[in-house]
Every structure is written in C-alpha cells, then in structure tokens.
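If you scroll down you'll find the structure; I have some questions about it.
Heads up, one of the protein chains got dropped from this complex, but the rest are sitting where they should.
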Amino acid sequence: MRQLSYSEAIREALRLEMRRDSNVFILGEDVGQFGGCFGVTGDLWKEFGEDRVRDTPISETAIIGTAVGAAVTGMRPVAEIMFCDFLTVCMDQLVNQAAKMRYMFGGKAVVPLTVRTPVGGGISAAAQHSQSLEAWFTHVPGLKVVMPSTAADAKGLLTAAIRDDNPVMFFEHKLLYPVKGDVPEGEYVIPLGQADVKREGSDVTVIATSIMVNRALEAAEALAAEGISLEVIDPRTLVPLDEETILASVEKTGRVVIAHEAVTRSGFGAEIAAIIAEKALDYLDAPIKRVGSKPAPIPFSGVLEQFVLPGSQDIIAAVKELV
Amino acid sequence: MRQLSYSEAIREALRLEMRRDSNVFILGEDVGQFGGCFGVTGDLWKEFGEDRVRDTPISETAIIGTAVGAAVTGMRPVAEIMFCDFLTVCMDQLVNQAAKMRYMFGGKAVVPLTVRTPVGGGISAAAQHSQSLEAWFTHVPGLKVVMPSTAADAKGLLTAAIRDDNPVMFFEHKLLYPVKGDVPEGEYVIPLGQADVKREGSDVTVIATSIMVNRALEAAEALAAEGISLEVIDPRTLVPLDEETILASVEKTGRVVIAHEAVTRSGFGAEIAAIIAEKALDYLDAPIKRVGSKPAPIPFSGVLEQFVLPGSQDIIAAVKELV
Amino acid sequence: MEKEKLVDLYRQMVRVRQFETKVSELFAQGKIPGFVHLYIGEEATAVGACANLRPDDYITSTHRGHGHCLAKGGDMKLMMAELFGKKTGYCKGKGGSMHIADMDVGILGANGIVGGGLGIAPGAGLSAKLRGTDQVTACFFGDGASNQTTFHEGINIASIWRLPVIFICENNQYGISLHQSKHQRVADVADRAVAYGIPGVVVDGNDVMAVYEAVGEAVKRARAGEGPTLIEAKTYRWHGHFEGDPTVYRSEKELAEWKERCPILRFGKHLVEMGVATEQELDTIKAEVDNEVEEAVRFAEESPLPVPEEALEDIYA
Partner (left out) sequence: MEKEKLVDLYRQMVRVRQFETKVSELFAQGKIPGFVHLYIGEEATAVGACANLRPDDYITSTHRGHGHCLAKGGDMKLMMAELFGKKTGYCKGKGGSMHIADMDVGILGANGIVGGGLGIAPGAGLSAKLRGTDQVTACFFGDGASNQTTFHEGINIASIWRLPVIFICENNQYGISLHQSKHQRVADVADRAVAYGIPGVVVDGNDVMAVYEAVGEAVKRARAGEGPTLIEAKTYRWHGHFEGDPTVYRSEKELAEWKERCPILRFGKHLVEMGVATEQELDTIKAEVDNEVEEAVRFAEESPLPVPEEALEDIYA
C-alpha cells in the first residue's frame, strides 16, 4: 500500500473532506501560506483559498468561539490549536459552550466542530509546549476525544471526526508527524469508538495511546525475544471508549499495563484502570500498572525531558513486574 | 465546641490570616461590599478595606494573572473565582503560569497563591454553574488541590493553603456553605496531605470528597441499621494525597466505593481506583465501585438534576453490590 | 415608521415587562428555581435592536436574556415552561433561564458565561459570510462583559474579517455590584471601538426609537459587507442583579431617577402625543399581554415535568 506520513495523512483527510463538503473549512494560526507550525495544513491553502483555510490572529478564544458559532449555524469547521498547551486559553468555549450547547438547548442544536491539536514532548519545547492534556476533555460530557497513533488511523479517524455532528477533540502527536505508514487511498473512515488490537499476544495486555502505541510495540518486540507475549491495544478514541475490546483482552491475559505520555496522575490511564478494576477484577492475576510521565512539568534539557517522559523501557519494566 | 457554618469557618480563616500577615489579601468579583456571590467574604471588607479585599472586573484571567504576579513578588493573594465553571476562562494562568513557574525557573520563584472556588450542583444553576472540575487540576504537577467537607476542615485547610508557598486550588461546595459544625477557635491549621477517617467501620471503605462525605455518612447510618459497617474516609486534599490512610482502610475492609460529585468518567475517583488497583489489589475482595455524576452536563430542572447528581442512595446501592 | 410597527415596538416592550414582572412574582413564590436575572428597565434595547432583524438573522444573548429572546421572536409559553423546568420548555427543562435558545428563529442561546456570546457571534457572522447569505448577527452583552476575553478577541476577529455582526453593549451601569466607573476607565464602552477600527455608537438605551435607528444603521452596514459596529445602549436594571439581590451597592435615589426614564412610559407617552395610539389602545395592549402572560404561566404550570431518565438524552447528536 501507498505510504504517507502521519501529517500527510491528516492533510489528505482534510483535503478530501473539504472537496466533499463545501461547509468544511479550516481556521487557526498560520495554517494558510505558512502551512501550519508543524506543516500539517501545508499547501491546502493553494487549493481552497484564504476563505476556507483561514489564518487567524493569536486569539485562541476567538478561534474556538468562531468555530462554535459557525458550527451551530451550519458550517463544519476544523480548528487548529498550535499546541495543546494553548487549549488552556480557550477552555470555556470548548467546555462550557461547544460541549454543552446541544444539551442545554434541549437537543436542538448540532455542533459539528473538530479541534486538531498536537500533544507531547520530545523536542525540548519545555513546560508550556509539551503537555498531553487529553484527559481533561474526557471528563466533559458532550465532547468526543480521539487520539490516533498511526498515519492510517489519523486519516480514517479525522474523516470520521469531521463528519461527526458533535465537537470532537483530535489529539495528534508532534513526534508522529513524520512517521510513515500504509494509508488507504480515497475515502477512508474509521468509526469513532473502535479500539484496534495493534499486536496480538497472550501474557500481558498493554493499553496504549498515541505515541505510546509505538513504544508498546517496541517493548513487545523486545520482550518477545524473552518469551513474553504482549497484546497491544490502541483505544484510538477515548470518548467513546471501546471497553469491550479492552475487557476481552484483559480476560485473555489477566495482566494489564496502561501507557500514555500524559502525566500518570489523573491521566486517562486512571479511567481505564478504574474501569478494569470495576468490570474485570476477577480476570486480574496481577496489579494494574500505569506508565506515564513522571509528576513534573516537562523540562527543557534533553536528559531531564527523557527522564520525565515515558518510554518503551518503562513499559518493559512494568511488564516485568507483572510476569 | 463553638459551631460555625462552613462559610463562616472559611471567613474566619481568611480573617485570621489577614490579621496575622499583612501580605495576605483577597481579590475577586463582588468580594467587597457585596460580600461575595455566596456571602463567603461577607464583612471582611469592613475590617480590611478595599485594598485588601479587592473587587475586580469580570476578568478571571486578570484576576488569576494579577494574583500570580503578586504572589511571585512577595504577596500572598487569595483569589475567589465565583463558580469553578469559570476556571475555564483562566486555565492558562493557573496551569501554564502559576503551576509551572517555580519549576521552569529552576526553583527560584515561590508562588504562594490560593484560589478559592465553589463546585457543585443542587441549586438548579444548570450546566455552566454546577460543575465539579477539581480532577483537572490534580493532573497538573505544581498545583495542590484541597477539598474540605466540614466547617472545621475548611478553616484548618484554608489556613494551611494560605500559608503554603505553592499555588493551591481550594474547592468549596455550594451546598455546604450553610452547614454548621464544631470549629476550633483561634489559630487552627490542618496540614495538607492528611486524610481524615470520618467514620470507622469494617465492611466497606467509602472514600468520599466534599459533599459526598456527608452523603457517605448518611449511607453509613442507613446501612448500619442493616448491619453493614462503612468506613468513611475523606482525603481532604487530593494533591498531595494521603495514600497510606486509604490503603490501610482497603486492607482492613477489602471493599471499596469511591464517591465524588464530579462526573465519574475521568474524575479523581479514577485516580484513587487506579492507585488501589496497583498498590492494594491483593486486599480486594470485590470490584472497586465508583459513584459520581452521570455522564451528562448538569441539567436545570430539579428532577433531572437530582437524577444526574449522585446521592447517598447511590452509595448504598454500590455498597450492596459489594457485600 | 408605519403606525403598526410603532405600536408593535410598544407591545414588545410591554411583553418583556409583564413577562419579567410575572417571573419575579413566581420566583418569590418559589415556583421558578435557580438564578433569575431580569430585564426590567432595559426593554427598549432588546426591542429596538431586534426590530431590525429578520427571523433568519441571529442573536447571541446573555444570562439576562428573556428580553432578547422575546424580542427576537421566542415563544413566551416555551420560555415560561423552561423557567419552570418543564418538559415542554424550550430546552426540555435542561437549560433554564440562562440557556434559552431557539435555533428556528435564530436565538443562539442565552449564556451563563459572561461574554460567552461574544465568542460565538463572530462565528455566526462568518458562517453567513461563507454561506453567502446576508444574515446578520446581533450580539448582546453587558458593560461588565466588555472586560472579558471574548469582547476583545471576538470583536477583533469580526473586525478583521468584516463580519456582519452588531455588538450591542447594554450598559446598565453595573456588573453585579461593581459600578462601571470601578471596572473600567472609559466613560463609554463604545470608545473601545477605536481599538478595532470599527464605528462605535452611544445611544440612549431607554429610547426604543433611538436604539432602533442606531442598530438599523449597523445592520445596513453589516448586510452591505461593511463589517461590525459596536453600539452601546445606556440603560439600567430596576431589579437586583438576580432576584434576591438586596442591592446594597446602589442608592434609592439613583434607582428612582432611572425609573423616571422608564422606556415604556416614555414611548407610550410619545405614541399618544404623536397621535399614533390612544391611552386606551395602549391599555388594551397591556391587557392583551397580561392574558398572554397568564396563558404562558398556565401552560407552564400544567405542563409535565421531565422524566428523570431524559437527563441522559440530548448529549450527543
């Protein structure tokens, strides 16, 4: 199959959806001629023009507010927030407006809004440009939360997100942007709410999101050599969550490691662990282990940053405590 | 002992700290002559004047920003955000500035800032005035998170929060404001990070926060009549968390219900469940149950609101599934 | 303006006044729960502004939104039922006073977040522009809201993109207890238009014709693609910030002075003087509106409460 990078796959989904539906448009900082801070929107501006690939002022509240107002009056905006850390300046428009509008209005509004934003560390961008804040949004009824780990998933899930009639938070990972993978051509939709078993295995279930899926697959490879078999599950969408696939794997292996790059404390891994501790306790042969960032802001210096961020070796260590 | 309401206890802590340390001051919307939207700051304005009990514009970003700037230059501000729902408009100043400043600056700044804000439903204030958003802040290294359930705890913990050299989020519950309890006179400090066993018991551990402590005690009373003995633990501070007290109780009872008013999904209960599933799995004789708000924005109409919010009957039901 | 329209302006103001007066009573009786922010005294602003709008135009409203919703064509019965938390209400009891919306007549929602609508309105404007319609959006907000995030970012983005939005600041002198002079150093919020390179207009918010004309001009500009206008309507709320507010922060004298300038009395007098209507005709309108309000109350009272389980519906589309 044809290979695309994760960012090319995202751009392709945007391009196809914009061709398909004239109500789809993009807005964000430097998404036009500049092509996006990480180059994701690239040349879309050339095909669709300034109106549909709109450069905005550095006003995240206005970006999301405008997107909400446009969505609720018939458009299908895709807003880019340059770093997910900047969601902190537009939380109200996401959490109190977009997420709740339909409900507060008794079901009479639709808010088909997609917010794309990168998470993650690894590029020495320090504490205000490296966070992974997806867990916050999973706490807010009314939002959907998507987090692809591969180029193909990025394309299929973004297509679904744009077509979804609800506000969808779409979290990309900076380090994944250049990573290539097979990506189906043409229309490709992955329904929200379906986990993917990225690798089958029998000894330990690793539930991983975003870049930690890659780390988990590395760990699986390394451990396979030692005769330990990991099953790697990528929920892909955190809300709605495919509990079934997760619980079936736990039943099979009896051992669980949950891995995400976000700070462990109150990360989405806590929610997954809690679900398992409620619904699959009897299957468990060992404690549930979580792997995530250590409880610190992300530091600048590479040695410090690598220490705080989780890696495949942390997954390996967690697995070894279980088997 | 002398009885005070929860809001009187908070006011007393504020008054005593303001008398003790001239660097302590209050800022927020309508905290002066108006006495605060829920009457908490009351007459403090009369004793300390407009300078130290400052009415602000309706500018939450400026309130927290100003508090951060004042804290880092030697003051000890106590900011009031009228409803915790409005934290959504000042997340950056809390999460990216206050929480991370000390760290980003290599330990060379102190940010002794307290943010008081009410959580909770129960007064038909609907979706934008009823949330319980404390879990978000527990995900952010650099912040401390406090959530008192009684008047005495409110006084003792707020005193500790104000004296703490770190940014502390102090979550009050609207429905608790009028609730009276014994409150020690004079200086009273409860160190942050100490859970309180609100009722001893042997069959099931209920870990509850804020108003759910009261609901848990009601449940305990009701279930005692049926011969079921609940141990009710109030962590009081979520960050830092007193894991020891929690785990000791789990060891004793082997059964756990976690109750908070926030939406269950990705609430702080998930974190507590995950900790138990990692560190105390062997003690567990039954699945970990969580009780929280159902996955909906808080609705306006009383019948709907009561359905969404958790109550003592939900705790009772959860307990009965375990024993 | 033709007589019919003039009389209708009067009727609309009376509808708002009587509705709010009744809500105040019902709140005091404990029949309406939650927070209730009344529009009494400010009627001319919503009515004068909305008289320029078509059903397919949009408004964004505020926590003090009953007046806007009625003036934009909201259904009084559905509003009252919503305030009662009934299933037949606009939001099926899920929203209450602060979240009344009617997508069919362009009411994009009252809003519990001060300044919330200032974020959203530019989006409705952009939507009309991208869809190639000439719909406009009127964005109501208070003097207090003019110090929020969304005021600055929202008006700026509307200005650079020349969006068809009319920003209408209802300067009722206070944000809860804080007088305007203590929350900003400008005397006129309209002066802030300079910061966005758009026209800023001050108008007597208690003069329905003045509001009508000022907003009319702005609507014309917006429909012509000339971008947004900031209009400041000077007015006053007679009641407390919310029902139950003892208003310690203001004087009886100040209130009395503003009551002198009642927008309804004033416009009624004007209509009679101009020979557009007689006192009797005006009384008839009041009586008719009384009936309409009574009917709305009856509808609300007789309507069923929602069923608890409905709380879990309408979250996702």
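Order as written gives the chain letters A, B and C; numbering starts at 1 within each chain.
Just so it is clear, contacts are C-beta pairs under 8 Å (C-beta built on N, C-alpha and C of every residue); 3 or more make two chains touch, one makes a residue touch a chain.
Just so we're clear, the structure is a prediction, and the values are computed from it rather than from any experiment.
Visitor: As a test of the contact rule: which chains in view would the missing one touch?
Guide: Even though it is not drawn, that chain still touches A, B, C.
Visitor: So which of C:Thr45, C:Thr60, C:Ser159 or C:Ser177 would be touching the chain we can't see?
Guide: Among C:Thr45, C:Thr60, C:Ser159 or C:Ser177, only C:Ser159 touches the chain that is not shown.
Visitor: Among B:Gly69, B:Gly122, B:Pro184 or B:Gly302, choose the residue that contacts the chain missing from this document, as touch is defined above.
Guide: With B:Gly69, B:Gly122, B:Pro184 or B:Gly302 as choices, the missing chain is touched by B:Gly69.
Visitor: With the missing chain put back, one of C:Ala28, C:Val186 or C:Val248 would touch it. Which one?
Guide: C:Val186
Visitor: Which residues does subunit B use to touch the chain missing from this display?
Guide: 23, 25, 51-52, 56-57, 59, 61-62, 64-75, 77, 92-93, 96-97, 101-112, 141-142, 144, 165-166
Visitor: Residue by residue, what part of subunit A touches the chain that was omitted?
Guide: Listed in rising order, the touching residues are 29-30, 32-34, 37, 55, 57-59, 61-62, 85-86, 88-89, 123-129, 294-297, 299-308.
Visitor: Write the list of subunit C residues that the hidden chain touches.
Guide: For subunit C, the residues touching the absent chain are 147-149, 151-153, 156, 159-160, 182-186, 191-192, 194-198.
Everything that follows uses one rule, which is that only the chains that are shown with their structure count from here on.
Visitor: Could you grab the centroid distance between subunit A and subunit C? Build each centroid from C-alpha atoms only and quote it in angstrom.
Guide: Comparing mean C-alpha positions, subunit C is 40 Å from subunit A.
Visitor: State, to the nearest whole Å, the distance from the C-alpha centre of subunit A to the C-alpha centre of subunit B.
Guide: Their C-alpha centroids are separated by 30 Å.
Visitor: Which residues does subunit C have that touch at least 2 chains other than itself?
Guide: Residues 91, 93-95, 99, 111-113, 116, 149, 315 of subunit C each touch two or more of the other chains.
Visitor: Quick one: which residues in subunit A touch 2 or more of the other chains?
Guide: 92, 96, 103-104, 141-142
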